[in-house]
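Working notes for the structure below.
Shown here: the complex without one of its protein chains, the others still in place.
On to chain A.
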Amino acid sequence: MKEFGYRRAADVSGALALLAAEPEARFLGGGTNLVDLMKTGVERPALLVDVRELPLDRVEPTPDGGLRIGATVTNSDLAAHPEVRRRYPALSQAVLAGASGQLRNMATVGGNLLQRTRCGYFTDTARPCNKRVPGSGCSALTGAHHNHAVLGASDHCVATHPSDMGVALTAFDAVVTYETPEGPGELPLADFYLPVGDTPHRETALPPGALITGVTLPPAPVAARSRYRKVRERASYAFAIGSVAAALDVRDGVVRDVRLAFGAVASRPWRATAAERALIGAPADEAAFAAAADAELAAARPLPDNGYKVTLMRNLVVAVLAQLTEEAAR
């Protein structure tokens, strides 16, 4: 294991300065992913700048009815926050569906967004991986890929993004805020993750040296009736093989508003815009839900061993939307 330095930042500007001074520095949040990657040699930072103690640990309602979530809010605190549970229940459910209690106590919102794929070739330094070593090739295409991407992938990389939290945030149009030495900036989550293309090693649109300071959720009345459903290979403590964050507003049997995002099917949390378009104004029944899922999944390009994900996502969309419809009718 490479020897590394460790500094704890006192404030945001101090954190930015520490990072800028060392080209091989990384911000350290909860360390629940980065430290694992350091052990396996995937990440070899010279310096860790610990930002977990920065005063960015608040969840605050915004005047317009949204929420502002600090970057160092732990996953546990986020999931338990009463306003999160009231306004965006699917977000709380998504966070609780991830990892374990111990990990959620450590993991931060900013770190969660920047976690790396769990593709077994990315984490194995003895194997080619375009994300880890650009141009080295993608081992998953011809290797083990039964849990890899079916949407938005390329011939260069078929890895999935592992976040549950990010799926719910994507459904609710979250905006990432950040600081750089040149000043603050923001990115809608929809633009935060870059398309895979031929540059899978470039994962986000965050400027170099930037520190995520928080996530803003705009007001979304539809989100008050929302659900996160995660399917995985055991009941707990595993990454999704498919997940859905959904919010639904049904009046008189007709879909007035809907939010739909998929997890574990793409290199980023996948906003199902085609499905949403198909649903607005449609009858709230299983046929319409299935048609909407099909509209989204028409773009799926499964590999030989992950075609089941198309079936799984279709079934999940129908099941979750049907459940939300049933709840609305009560």
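We adopt the following convention: a contact is a pair of C-beta atoms (placed from the backbone, for glycine too) under 8 Å apart; a residue touches a chain by one contact, two chains touch by 3 or more; residues count from 1.
Simple rule for what comes next: contacts and distances are computed from a predicted model.
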item	value
Chain left out of the displayed complex - its UniProt protein name, from "Xanthine dehydrogenase YagR molybdenum-binding subunit", "Peptidoglycan D,D-transpeptidase MrdA", "HEAT repeat domain-containing protein" or "Carbohydrate ABC transporter membrane protein 2 (CUT1 family)"	"Xanthine dehydrogenase YagR molybdenum-binding subunit"
Among A:Val231, A:Val255, A:Ala293 or A:Leu321, residue touching the chain not depicted	A:Val231
Absent chain, residues of chain A that touch it	1-3, 40-41, 118, 120-121, 123-127, 139, 142-144, 146, 231-239, 241-242, 306, 308-309, 311-312, 315-316, 318-319
